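Removed from the display is one protein chain of the complex; every other protein chain stays in position.
Showing subunit A:
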């Protein structure tokens, strides 16, 4: 336990000091931390899932508070919560399926769904109802108009007088099973996050053709892998990279691209509009994708998106699924941006005497935001590890990944 606490504290510290850059790295660290939290969490016999959820939520809240701008943290915490809920649910339904044989009055197995024990009958109904939400109703049940749940009580009550000896042994195995399944699920999530680049890059050849001119800005590993994947498939194309002042991430990306043998041209950010008319496609890596299909990306992205719209150039956003955020950009809890140090823009010595330090004394303010918001109507396509999607479809992807209960943490 104490070592988990210290791990959390350490990670929170890192987040707060912005030591971890990039949503992928952050997401990965977060999941790994949550995994150890889960594995160290002592689970009570009753309400195991609720206990896990509480523990994860408590840690998640700390992490999100540490860096509210890094939406990937919140996303991953929600994903883990969703995994716990789902595993719990599937266990419950599995148990319910076994209820045909088992004692139906055993309400301990299923009370984590409803909290307090109900009579066996109603518990079974709840479980069945839960199961029916997991599985789509068959065409036949739709036609007959008899909900599946209606049949459940009879079957369960019919097997109500079975022996109840195996109850306790079953329970302990269930407990272990839930935790085991959750950790399994979290491991899958980790794999998914670390493998999202390859998944996205695989789709590159479907989108990049010969002699294409591509504009990108900011430095995103996803974009790098995407472009290189197309290059490996013998497509030859050229890339314009906007340098992305004042962080000059574009220089970094250009260096990588050149190292991989791509034809690269570095342009100033101000030349984006001038060059966009000769560009076939704009590809950027997102920092986060909001539920409405809006994108938070490196600063300057909105300008490029507007220019692309003006010239009818496709604006393609690459985003791993951990960047899908179930929040809307107008939500008050979403801090969309972060202001960085003015020293990136101005030499401190030169203007320090007139800088406004918040006391209202100076006459100079310096604005140096990190991110930019692109509204969904400027985005042509999202490419995620599950394929290409329209901005208007984002809400559905998000519904797949998160439970509605976790949206507000």
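Rule of thumb we're sticking to: a residue touches a chain if its C-beta (ideal position, glycine included) is under 8 Å from a C-beta of that chain, and two chains touch if they have at least 3 such contacts; residues count from 1.
Here is the rule we use: contacts and distances are computed from a predicted model.
**Student:** Just to verify: the chain that's not displayed, which of "Nucleoporin Nup43", "Translation initiation factor eIF2B subunit delta", "Transmembrane channel-like protein" or "Large ribosomal subunit protein mL46" does UniProt list as its protein name?
**Tutor:** "Translation initiation factor eIF2B subunit delta"
**Student:** Write down which of A:244, A:326 or A:376 is the residue touching the left-out chain.
**Tutor:** Looking across A:244, A:326 or A:376, the contact with the absent chain belongs to A:244.
**Student:** Of A:7, A:51, A:190 or A:306, which sits in contact with the chain we cannot see?
**Tutor:** A:306
**Student:** When the complex is taken as a whole, what residues of subunit A touch the one chain not shown?
**Tutor:** Output for subunit A: 238, 240, 243-246, 248, 251-252, 254-255, 257-258, 261-275, 277-278, 299-300, 302-303, 306-307, 310, 337, 344-347, 350-351, 354, 363-369, 372-373.
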